[in-house]
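Rest of the complex left out; these chains stay put.
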Amino acid sequence: MNRRLRLGMVGGGQGAFIGAVHRLAARLDDCYELVAGALSSDPARAAASASDLRLDPARSYGDYREMARAEAARDDGIDVVAIVTPNHLHAAVATAFLEAGIHVICDKPLAISLAEGEAMAALARRKQRLFALTYTYSGYPMVRHARELVANGELGDLRYIQVEYLQDWLAEPVESTGNKQAGWRTDPALAGPAGCLGDIGTHAYHLACFVTGLTPSELAAETHTFVPGRQVDDHVQAMLRYPNGARGLLVASQIASGEENALNLRVHGTRASLRFSQESPNELWFTPQGGETTRLTRGRVEGAAAAHATRVPAGHPEGYLEAFAQLYRDAALQITAQQTNTPPPSESLALTTVDDGVAGLRFIDAVLASQAGGNAWIKL
Amino acid sequence: MNRRLRLGMVGGGQGAFIGAVHRLAARLDDCYELVAGALSSDPARAAASASDLRLDPARSYGDYREMARAEAARDDGIDVVAIVTPNHLHAAVATAFLEAGIHVICDKPLAISLAEGEAMAALARRKQRLFALTYTYSGYPMVRHARELVANGELGDLRYIQVEYLQDWLAEPVESTGNKQAGWRTDPALAGPAGCLGDIGTHAYHLACFVTGLTPSELAAETHTFVPGRQVDDHVQAMLRYPNGARGLLVASQIASGEENALNLRVHGTRASLRFSQESPNELWFTPQGGETTRLTRGRVEGAAAAHATRVPAGHPEGYLEAFAQLYRDAALQITAQQTNTPPPSESLALTTVDDGVAGLRFIDAVLASQAGGNAWIKL
Amino acid sequence: MNRRLRLGMVGGGQGAFIGAVHRLAARLDDCYELVAGALSSDPARAAASASDLRLDPARSYGDYREMARAEAARDDGIDVVAIVTPNHLHAAVATAFLEAGIHVICDKPLAISLAEGEAMAALARRKQRLFALTYTYSGYPMVRHARELVANGELGDLRYIQVEYLQDWLAEPVESTGNKQAGWRTDPALAGPAGCLGDIGTHAYHLACFVTGLTPSELAAETHTFVPGRQVDDHVQAMLRYPNGARGLLVASQIASGEENALNLRVHGTRASLRFSQESPNELWFTPQGGETTRLTRGRVEGAAAAHATRVPAGHPEGYLEAFAQLYRDAALQITAQQTNTPPPSESLALTTVDDGVAGLRFIDAVLASQAGGNAWIKL
């Protein structure tokens, strides 16, 4: 993988949070070179942001459509674009770049409607382009290892799956006091109809699906808005049923006082159980039925999945940025493989894609339908 | 409190588990003297058990009705009876002793039907006798402290309540291989129609109610039996709504592979949150909204509720038996107060009673009704 | 073991701490009946304390010598005496009861000089009486299990042993503000020349010896007094060498701000290591060389040593009082065995005795000699 891939970015100008994270992630493993951007819809901010990032001014675009066209026309045009705009623009931007034959790495959620999402998935398939979706937490080595343990049957038949994602930063109406991150996330026009549900509920849902390899068949859910005046939900909880008979609970809350970023998963099977907490991502707790708990650690545990996603030895903690970088690294491995007509390393196929995004949108739709129907059971 | 109360016991003969725990609990704080018993329905076992416990043979009874009559007639008759039979006998035994004017300490669940439970509550009120119900976990100092924090408004208005009680000892069909504890608990004739729901679901429900001071107004629940051939549920989960708008989740499972006795509670309010895990009962985690988590510890934390339930200094762990003993001590304090026409210490009023038992039976009924009605929402 | 042993107590009157703990411990497993006492050197307090404890006034003695004589003369005299006076009286009291042929359970430290201690050990041997010494922490099931793991070779050859015992309650000069517990512990006339060293340093030392089965051959130590005006040390640290080449560190401190009762042990061998923390006594962490850590738990772990010291199932925490009670239970098993000319259960032989006390006094002497000699290396 000796050539760095040429990366463009849409969104992520000055003041943005997740754009900077994407750039860190792209840089960490040295697989990408950021060469173009449409960093802001505000031209002055776009230009200033491009200068900060040392972009060639000629490749700092005021409009993402222009960028897609121009980059597709260059011999040294970008290989892949990172989309880090607010949610409501994901579909349009991704469409423009896919149509131009450019690979896509998109922040989640994929889109603000299931129809949009399905159209993108179809387009990506038709254009044979990679469409990576950054479900960050799937990049953790111990999450990859958990998935491998389940896939290898170490847990037996799964019976109970519990996932929770708790934050407290929206416990008060901070969107009305100038918090930019809160502002767009609680505005249905920018974030879609799902608030907490779309922002972190989908992460929780994805993590459970990713690790277990199971998709629920039915759910009964409730969304709720605790903060007066807020236009979207800030809490969601659901009961889940799985095709194999397993049961599950999911809760995501952004009003969970005192919580930072508590994404926690537990999975119980007939043979064993496991627990993972995102805030302590270098460990995974594994307990055989009737037995004692072992703390599995990144770097020490055996298995190709974790090894593939690990940079430094056991006892040297890796974190969120490394997990994010793993998605970029897996995308680079897949894109390079396509460009060189070679098979990608099989471990890189754990990368989350537009299909995971569609599943997330389907989950959102089901929750909203359950809520609209008196919290009734809905087939997924 | 210089006279030890005279204690009788029904059930708890050789081979029983919870009877021995009750006796340890009664002994710990030296408030009781075990003087009489109907320890087994099997006369030989009853006699042998009485001998083990050094009871006067004249006060080892073959029948609880006879015991109630005989003890009530003695000048030195028992003050209080501990009922540790299988669930289906609780009501009949308690009724016999209440009618005889004898105070009752009963293992949970109170009864196998709500009607039975309500009748007992009414009888206890009419006879003006204490009817303590051993919701053991309410005896932990840090649970008492959590309740005090909530009552004092330290958490603000409650928003999200999550309680889970996970065990793994019924993950396999051990009732069919001679496990006596499993046997009666999974036999509807002895344990009632609720399996896991009645055995530990009620503990989870009670803990959440006890700490928050809130009773849910509605629930949607699902019970499930994972182990083939089992006649009662071994897993239950529910979504809860509270009168003040709070939301909750409850799960109790006896097939949660790898879990010992994981009764965990978290409560989030507008001002702060708290977490308690029964397996680490000497600590309570408290986090203000937006702030840092503090580990409150038994013996070091301030507050009358925890101090009342504490025997040894901070850093000297207390456990399950001490929590159980606390219920016995509180019962002794209340009985002695009644006997001496003095007010009991106010902290002893935290003792759980027949009314908590009725609430538990109401919860069981609601869950079963929800299950029968397609897991619909049911008013409590 | 159907007869309760008749127990007497010297010390432990109103206001005492450890006497009440001994009584709780004696009561828990129902092997003892407290029937006699010389509870205080102050006659009024002795009588009032005896009344609180419902002793026959005829068996409440004003003087321990009188008690030893009188009880030895009775047909129903005490089997065993618990000595819970300040340290400087242990030797005289124990001597009186041993001479009278009465078994002894003595709080630690054994005595205030090695000579006294050795004399008692010799006397106990000569009189063939049990002399139990309450090194409480050796009664924890997981400490017993740790010892069994080492003895079974699970750790291989031991290489590094680290023990720490940290408290903060003497970080300020509380002895000068009326704290009774602090008062006698910091008065060399009552506690002996070793302060923190004798009070908790000996516990740390014993725990390391008990678990590893090793006694250091040499040490270099330093004692220090941080609190101005204090007459004894409040901090001690030492480097240790063992006969097999292992190295060790020991620290005990009563000025360790923020610590409650942090007695922590780690042992590293060629094959594996283990860690134990007294404040979480239901678990033991075991890690094979190069491998992953497993949390062994009381009630779930296999092994006769832990099972012998366990009362309730896994996940139902036991604590300090149960550990203390274990020593009483083991003493009862040994005394009863002697009385009935039967071998005691082999697991009861883990009980700590006067010989452990002598080893502790030898440790104190070595530390004081090292300190006096410029913190030089001293042979033990």
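Order as written gives the chain letters A, B and C; numbering starts at 1 within each chain.
Please note the rule applied: a residue touches a chain if its C-beta (ideal position, glycine included) is under 8 Å from a C-beta of that chain, and two chains touch if they have at least 3 such contacts.
This structure is a prediction, so every number in the text was calculated from the model and none was measured.
Student: Of how many identical copies is the complete assembly built, when 3 are given in place?
Tutor: Counting every copy in the complex, the total comes to 4.
Rule of thumb we're sticking to: only the chains that are shown with their structure count from here on.
Student: Averaging only over C-alpha atoms, locate the centres of subunit A and subunit C and give their separation in whole Å.
Tutor: Centres of subunit A and subunit C (C-alpha means) sit 56 Å apart.
Student: Subunit B to subunit C: how many Å between their CA centres?
Tutor: 35
Student: Please report how many Å separate the Cα centroid of subunit A from that of subunit B, as a whole number.
Tutor: 44
Student: Can you list the residues of subunit C that touch 2 or more other chains?
Tutor: In subunit C, the residues touching two or more other chains are 297, 300.
Student: Along subunit B, where are the residues that touch subunit A in the complex?
Tutor: Going by the criterion above, the answer is residues 155-156, 159-160, 162, 164, 166, 168-169, 171-172, 220, 222, 224, 226, 235, 237-239, 245, 247, 249, 251, 253, 255-259, 268-273, 287-291, 293, 374-377.
Student: In the complex of these two chains, what residues of subunit C are touching subunit B?
Tutor: 2, 4, 21, 23-24, 27-30, 51-52, 54, 167, 259-262, 278-282, 297, 299-300, 311-322
Student: Can you tell me which positions in subunit C touch subunit A when the two form their complex?
Tutor: 290-297, 300-301
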